[in-house]
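So the structure is just underneath, and the comments pick up after that.
What you see is part of a larger complex, with each chain still in position.
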Amino acid sequence: MTQVGEMLRSYPADLGRVDRDVLARCIEECLSCAQACTACADACMSEADEEMPMLRKCMRSCMDCADVCDMMVRMLSRHTEYDANITRAMLDACATMCRSCADECERHAQRHAHCRICAEACRRCEQACKDLMRALG
Amino acid sequence: MTQVGEMLRSYPADLGRVDRDVLARCIEECLSCAQACTACADACMSEADEEMPMLRKCMRSCMDCADVCDMMVRMLSRHTEYDANITRAMLDACATMCRSCADECERHAQRHAHCRICAEACRRCEQACKDLMRALG
Amino acid sequence: MTQVGEMLRSYPADLGRVDRDVLARCIEECLSCAQACTACADACMSEADEEMPMLRKCMRSCMDCADVCDMMVRMLSRHTEYDANITRAMLDACATMCRSCADECERHAQRHAHCRICAEACRRCEQACKDLMRALG
């Protein structure tokens, strides 16, 4: 079991009916996506001078997406007094952010490996958020 | 002018049709709300032993709300390659979070001054998010 | 009194011997500095194509400084089980970060108003961190 899964198992109160594997998966994908986005925004900044201007939107999306995914990790790592409406609203917003960032990163995936890896992380995170929304009912 | 307003004015590209005062106000309320929520969660933790268990939901809400408002400040402080759909989705989620946190803090406002002040900050932030959504059209 | 000051006053336990005005001031300067740094990194990204490459170090410093100041705001907004050694170590690191970011932003202050405003916010924050370190003894 991963550490995220172990922490879920050690939660001392009732987690409700949520599928723990789906929840753990979503936390892990948000962690990966946040890190990939921070690194991709930075890598874009270190591309050649003439490349940088074409990567403005990519940098912006990656910075936003890192912030949103960091927030999502924290919210999903808390279970005390769980509020389904808040969680669903945030998962929906996070999935929207990840899809948008993936779309932009994909446009540069052939030229820049960091954009390709980041786009993949965003797609997995978008899917994990949607899977968790379904699991929450 | 506040520093947030000065930074908006110094942005070198086009900010679009957004009302700068409404945008600056929203950034400032998100900053205040995030700080109040972090402080309120901590103050709850320092209440008397027999009070703490009644403040679980308040602590949880405040921690989430601080994370969401911190993310919102960052997103609203960026204007490069602005995406109206993402911004609106996040403002909507942020307003929902603030309303929920305000509702919970208000329940303890008479007993705890920090909950009263925090509830007020959350209400102002909720309103500022809604005002900005309207201003964005 | 500012809201940061009001939250400090509403803390239900003993704040120790710290000067509340110096503490409140430091929290406020960290909040301002974090916001200015996020906005300055973004403004750099929207400068003309030929300017961007000269602003790499500025963007990098601003992004780091925003992250450090955000962390500092949170730590200073908590008073439960205060640990002087941790607080001092972080204030020292934060002051170092702010000085470094101010130095870099100042190099561009004449060309870009956002760099000038950001450098000033970093300087004030550096000073506020040092003042608080002294006040903590």
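Side notes on the structure shown:
We just call them A, B and C in the order they show up, numbering each chain from 1.
Keep in mind that, in the parts below, a residue touches a chain if its C-beta (ideal position, glycine included) is under 8 Å from a C-beta of that chain, and two chains touch if they have at least 3 such contacts.
Because the structure is predicted, anything quoted here is derived from the model rather than measured.
Here 3 copies are displayed; the structure file describes the full homo-oligomeric complex as 4 copies.
Convention: only the chains that are shown with their structure count from here on.
The two copies, chain A and chain C, are related by a rotation of 180°, based on C-alpha atoms and rounded to the nearest 5. Comparing mean CA positions across the assembly, the chain most remote from chain C is A. In this structure chain B contacts its sequence twin chain C using mostly the same residue numbers, the overlap exceeding half.
If each chain is reduced to the average of its C-alpha atoms, the one that sits nearest the average of all protein C-alpha atoms is B. Centre-to-centre separation of chain B and chain C, using mean CA positions: 19 Å. Here the spacing of chain A and chain C, counted between their Cα centres, is 27 Å. The residues of chain B that reach two or more other chains are 70, 74, 78, 80, listed in rising order. Chain C contributes residues 3-4, 6-13, 27, 31-32, 34-36, 38-40, 42-43, 45-48, 66, 70, 73-74, 77-80, 112-114, 117-118, 121 to its touches with chain B in the complex. Chain A meets chain C in the complex at residues 42, 45-46, 49, 52-53, 56, 59-60, 63.
Residues of chain B touching chain A in their complex: 56-57, 59-61, 63-64, 67-68, 70-71, 74-75, 78, 80-81, 83, 85-86, 89-90, 92-93, 96-97, 100.
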